[in-house]
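Heads up, one of the protein chains got dropped from this complex, but the rest are sitting where they should.
The block that comes next holds chain A.
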Amino acid sequence: MPDSTGSNLPGLLSRYQDRILTDWIAAQSEVGVLRADLMREAELRRQSRSFLSHLIAATKNGLNFDIESEQWQDVRDMLTEVTNFRVDHGFTPTETATFILALKQPIFECLRDQYKDDPATLVNEAWSATVLLDKLGLYTNDIYLRGREDIIQRQQQEMLELSTPVVQLWDRIVALPLIGTLDSARAQIVMENLLEAVVESKAEIVIIDITGVPTVDTLVAQHLLKTAAAAKLMGAECIISGIRPQIAQTIVHLGVELPQVATKADLQSAFAHALKRTGVTFSATKPAHTR
């Protein structure tokens, strides 16, 4: 069934389907695509069989090299599944693309058998097969990179959230020990976590401890001020603690003013201040306040 490209590759694929599948799986195991440590053979078999039948379906009405077109939809979906599986299981981009590239040899061998008396056609068909498989191989690369970016972003997000824990110190007093750089993305999460905690624990005092923040520049200061202002809108008072001497000095030189925020040198003094503000007093024998 020659088509617009003059290729008989689609016909060949369905005629030799079983043989191609067997040789392909063998080739994948040989070149090390079957990372037995990362993936079971049964899964590889399933993916290969499924991909091959999608490939045959996509080409049955003629070969079309535009793999972004409608008729390649199912193949693209299958490749996306195959690639994401490999991203999740720790395959390298090369190992992932080899899934497709290992299909070349089995197809070439079938072509050679089919056209052993017609070298001109053999060359043409081999060329078509190469172009097509290279395109599909590159496509896995694109998907791979996209998958990795998603994972990295997700991990960054998770790390950001993990690194901004709000702790309840006392009834109506929450604290947020900040560690590391407070960039805009992180400041956003800090603010959200904090406001959520204010609502949840009906906090009246919020202590933001910046002992672990190495540099307080005007951007960090602005984030702190915004967070304090938002906390205030929710009815909570903000105390910033952990202001080291050199940080206090730089804040002054920068000209940053923190009018609405109480500041304390360390968390203990901030906590003592917070207890006083919420009306908690201690006597030597029994606490005047119980939760």
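Keep in mind that, in the parts below, a residue touches a chain if its C-beta (ideal position, glycine included) is under 8 Å from a C-beta of that chain, and two chains touch if they have at least 3 such contacts; residues count from 1.
Throughout what follows, contacts and distances are computed from a predicted model.
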Name the omitted chain as UniProt records it, choosing among "Glycine betaine/proline transport system permease protein", "FAD-binding protein", "Anti-sigma regulatory factor" or "Sarcosine oxidase subunit alpha". "Anti-sigma regulatory factor"
Out of A:Gln155, A:Gln168 or A:Gln222, which is the one that touches the chain we can't see? A:Gln222
Among A:Ile56, A:Ile189, A:Ala230 or A:Val256, which one is in touch with the chain left out? A:Val256
Given A:Thr22, A:Asn61, A:Gln153 or A:Thr181, the correct residue touching the omitted chain is A:Thr181
What is the set of chain A residues that contact the non-displayed chain in the whole complex? 181, 183-184, 214-219, 221-222, 245-247, 249-250, 253-256
